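Below is one structure. I have some questions about it.
The complex is shown incomplete by one protein chain, all other protein chains being positioned as in the whole.
== subunit A ==
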């Protein structure tokens, strides 16, 4: 394995990851702050959604380059692409329906939980990967990343929770839990990738 092969593929994946995460956080902030109006919020969601496809491809390429793309990981990547696209589509449909239909009652509830459904599939995807992965080292790495994400989520939730209780900062929507967990997981994987770059086979 040469550094060139590893480096190029790796860097490309992280550029897309940063683009997707940054875009998603920006849209979430703009929505909450009310500084983005239709149709620009729909367009922004669509543009951010498109970055998921190159992100998924670059991630698979990087895993293939560093010898960690097992069949189970390939299925996990495919399922992740499916739930990520479904999640963005769910958010987009919920936002458009809220803006256009001004729903009430059961319809409002149905629209509100629409983006949450792909997250259930995401949780199943994580569990399924751990069942299907036969490579014990890869499995351990995924569990470590998930635990790191959980640690970040618990720390942020506790920190924000006490600020809300004692400093009266504005309430935060509970759906932030998954993005914060995923960011924590991503940061851990980035940290591992950077620390292991020098250790690839020469």
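One rule holds for everything that comes next: contacts are C-beta pairs under 8 Å (C-beta built on N, C-alpha and C of every residue); 3 or more make two chains touch, one makes a residue touch a chain; residues count from 1.
By definition in this document, contacts and distances are computed from a predicted model.
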* Structure fact -> Complex minus one chain; that chain's UniProt name from "Sulfide/dihydroorotate dehydrogenase-like FAD/NAD-binding protein", "Transcriptional regulator", "Peptide ABC transporter permease" or "DNA ligase (ATP)" is "Transcriptional regulator"
* To do: For the chain that's not shown, point to the residue among A:66, A:94, A:111 or A:152 touching it.
  => A:66
* Which residue numbers on subunit A touch the omitted chain? -> 1, 66-70, 134-138, 140, 199-201
